[in-house]
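First, the structure itself, so that you have it in front of you.
Note that one protein chain is taken out, while the other chains of the complex remain in position.
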Amino acid sequence: GGGDEASAGGGGTTLRLGYFPNITHAPALIGVNKGLFQQSLGDTKLDPKTFNAGPAAIEALFSGAIDATYIGPNPAINGWATSKGTALKIIAGSTSGGAGLVVRNGINTPADLKGKKIATPQLGNTQDVALRNWLKKNGFTADQQGGGDVSVLPQDNATAVQAFAQGAIDGAWVPEPHLSRLQLESKGKLLIDEKTLWPNGQFVTTHLIVKQEFLKEHPDTVKKLLQGHLASVDYIEKNGEDAKKAANDQLAALSGKPLKDEILNAAFKNLTFTNDPIAASLYASAQHAQDVGLLKPVDLKGIYDLAPLNEQLKAAGKPEVSDAAAS
Amino acid sequence: MPTDVKDDAADRLSGLDALELSPARERDLGRRLWRATWPKLLAVGIVIAAWQLVVLSEWKPEYVLPGPATVFGDLATLVTTGDFWEGVRLTMLRAVTGFALAVLIGTVVGAAVSRFAPLRAAIGSLITGLQTMPSIMWFPLAILLFQISESAIMFVVVIGAAPSVANGLISGIDYVPRTWLRVGQVLGMTGFARYRHLILPASLPSFISGLKQGWAFSWRSLMAGELLVIVPGALSVGVRMQQARDLSESSLVISFIIVVLVIGILIDMLFNAADNALRKRWGLTGT
Amino acid sequence: MPTDVKDDAADRLSGLDALELSPARERDLGRRLWRATWPKLLAVGIVIAAWQLVVLSEWKPEYVLPGPATVFGDLATLVTTGDFWEGVRLTMLRAVTGFALAVLIGTVVGAAVSRFAPLRAAIGSLITGLQTMPSIMWFPLAILLFQISESAIMFVVVIGAAPSVANGLISGIDYVPRTWLRVGQVLGMTGFARYRHLILPASLPSFISGLKQGWAFSWRSLMAGELLVIVPGALSVGVRMQQARDLSESSLVISFIIVVLVIGILIDMLFNAADNALRKRWGLTGT
Amino acid sequence: MSLVETKPVRQDTDVVVRLDSVSKQYGAGANALLALDKVSLTVRQGEFVCLLGASGCGKSTLLSLVAGLDEISGGTLDIGGRHVSLMFQEAALFPWLSVSGNVELAMRLRGIGKAERRRRAAELLDVVRLTGFGDKRPHELSGGMRQRVALARALAQDADILLMDEPFGALDAMTRDILHDELERIWREQALTVVFVTHNVREAVRLGDRVVLLSSRPGRVIEDFPVGHARPRRIDSPEVAGQAADITDRLRAEVARHAH
Partner (left out) sequence: MSLVETKPVRQDTDVVVRLDSVSKQYGAGANALLALDKVSLTVRQGEFVCLLGASGCGKSTLLSLVAGLDEISGGTLDIGGRHVSLMFQEAALFPWLSVSGNVELAMRLRGIGKAERRRRAAELLDVVRLTGFGDKRPHELSGGMRQRVALARALAQDADILLMDEPFGALDAMTRDILHDELERIWREQALTVVFVTHNVREAVRLGDRVVLLSSRPGRVIEDFPVGHARPRRIDSPEVAGQAADITDRLRAEVARHAH
């Protein structure tokens, strides 16, 4: 306890960074495992914290228990909305892709989905919105209470995987590694790869957020954090196999068991690790959520602060990223 | 407790004058209600005042720790939607059904376990083992047995609460005074009659306390179990609660904490009424 | 129960012959152990056999419902890693610390609530309300108060288990026979002495049963609360369990169910030992 | 061993309760306590036997053995499967039942109908002079009243053998006299066999066909006095007082022997 004041007032002597023991957080896993964050942070101590799900991470950020965290787009939007734009900023992208709809055999076309039960991780999250938006485009109705042409059942990924394996649901729109697991273990069929629904096949799965106060008070520490993050993303790009191994090692350390190689490989294939937060997809997804009534209108203007990132990218001679909407 | 004894004696004294009996009683009822209410009001008042003070001190921003005004505003909005009551109805229905089932099964298992020594040796300790199992660990089995259905929820609730009920009963049975058991034997009680006329009534206090704990377990299991199934039509309390957290809306989270507390308190009052009636019968109160 | 009485009488009879006393006792101990063990073995045997049968019937694919051989293989691998025991050690340490705290707080609160009528009116029912609150609802508050730390876990555990302990004590106190209370009064017991010498010992049976339920609550809360803080290296049971689920590895999930059951059963045996000692003291057993 | 044995034991079918060298030991090892030591006693059909003995000599133990509540540690005990009712030394009423509920319970277990039960219970409460107390709860009664309810409950069982453990110990002399008469009447009318434990020697002589004396711990039968006086007897009659004095002397000698 009390780390809040210490880190805020003590000149950023510690950085408390949150992430999930999950393959979509690979840059964090590798950065921690390989000491890349610590390297760039120098004498600022890295204090990594892991979370099981977005809400807990946001609660921790709100309460001042962490300073920055890797997180999915959805909790970030919620956190932005409830704090009325005062709590956090997205400062870099991390992961793209790696989600889709897996169905059981016998369902071959979207039309076959009528009357079926499809799981999503959580009402109003990215995958849930993607599914509903896609269903709407395909002329299906689906309400928030699981009714309509297609019954959308929000439940946590582990339950969805079990339910699918036991034939209790007909499909699930899930992120990695569950996406690969459903295909490899439960012999599900990938009906929709979410990539195909987005321009350039790019949509945000994970990004890096930081507490606004922290950003204001310790811009240097944030810069160093970004350096570490960039190094990690670079590392994945340059050492494919090594990076996988490092990620899996860190997973094993955090969860007691590594992913099976085949799932690790498949998941890595589906994911892209990038510094670009793919802002356009965030705006679009939020708009979709508002369209299907899962999000109160929210002004996302200013949710990004990509200046420090771009500064670094520029220094490294890489293309800068933008927080503009696609259109 | 001495205080009670004194008060009741005073009540009786005032009841001595037969002519004044009914007004005295009315006054008594009013006084008793007031005596039961003011501490509650005071407690709520203190909590809200402290809460408001913390909020005013700006220890944490409003979106992390919203003030009472915000929360009660949100709560008021919440409870004025028909949807919310639909959800509460659905959840209460599940809770009551699940609890009833748990009581039934727990009673039978508890009675059987305390009756047959080998059964007790075999599964007696397992009961506590089951109790400690987090609800989510039953999800795979629930889905395996019942697919995604109301029955799966019931399964999770029953397996969560029945051990508690059974344990309460077993403990009650174990502490039935030996004299009563001997009286029962002399009266020729055997088998079911022995349970019906001696063991169950004698262990009722502990049983009721087990029921209370069982209710808490079943409610907690239900909150987890409701996430298994979303039934078209109404969003149950468990689902709404999860959503409030997912949306990181502190005010809504606190609202649901209050809702759950209020339901818990109301149920506890039911149990207390049963308990008081029992204690009166047993001659454990001053009245 | 009559069966026990008969057996014990038989034992005593055999004990009559002083010369044969010690061998008879040894034989007794062996017999008693055997009597406590065979039903457990039989129960485990039946469960495993039924499970194997279901698996053999190929009702569900192996990756959904793995057979006993697979699971016990995995379990064996699991328990032979030092890491696993580190995790168990960590979890048990937290469980015991949290439970001890919960017992302390629950006892004080329970005693206070049953002692002061206004306090009871104020927060008596709240205790059950708190009990019904799912652990995850305390996470925001835990993080708010204790950041991400061991204290946050303790908070979740204590707030989950203390109400149970308090309720057990309150129920026990409520059912202390009136005669004993009167004896206490005549002996001049007041305040703390009254609790120390009369109320606590007299309500011990119900208290122990409350402790048992409290343990179950604290364990469940811990399983949820451990997800708050992950210490790489020593992975607690709660984290491993969650991960087993997240990895959808049925065999690992079942392994952890077994681990939790075994821990629960062992703890229950401790409670039972305490309970039996108590019943013997009170003269509620045949011996 | 005991004086009873010196009489020729009639092997008649009349014998309802037969104890043959019955021993009872509580506990084991260092903690063992021999409560009864080779007690032999027979009670015949319709007999009223009173048991006398010092406090802690094993009277209650003997009754609980006969009632089958405890296992004997040695010897043989035979009641020929007869239906036994035992009135305990403490009232041991069930607090969750009303007074008449407690009395009716014994009948309920024998499947007697509700109306009949009600009638009989009221009748029995009249017998024990508790008319109108049927709806009270046990905790609302005085000690002596509770004891009388226990008596009513024991009578409600309609057993063949009635074992009574100091049934009138908490009653005043007058109420006790009345209940002596009632008990004697019921015993005669229903041809009951009664074993009656008391500390009141006059009461024993007033009621019993025989008065059996137990020695101090461990209990052994030391004397068996037949009571010859014609019934109805009065507790304050000279004959009763006279024999009571004799028995008291014998008892006193026994207690003195065990230099307390």
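Letters A, B, C and D name the chains as they come in the text, with residue numbers starting at 1 for each one.
As a working rule, contacts are C-beta pairs under 8 Å (C-beta built on N, C-alpha and C of every residue); 3 or more make two chains touch, one makes a residue touch a chain.
Since this is a predicted model, take the numbers as computed values, not measurements.
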item	value
Chain not shown, touching residues in chain C	179-180, 182-183, 185-189, 193, 197-198, 201-202, 204, 278, 281-283
Residue ranges of chain D at the interface with the undisplayed chain	26-27, 33, 52-56, 58-61, 89-90, 129, 140-145, 148, 165-166, 169-176, 178, 199-201, 248, 251-252, 255-256, 260
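Here is the rule we go by: only the chains that are shown with their structure count from here on.
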item	value
Chain centre separation in whole Å, for chain B relative to chain A (CA means)	40
Separation of chain B from chain D, taking each centre as the mean of its C-alpha atoms, in whole Å	48
Interface hub residues of chain D, defined as touching at least two other chains	139
Contacts with 2+ other chains: residues of chain B	60, 64, 139-140, 144, 185, 245, 250, 282-283
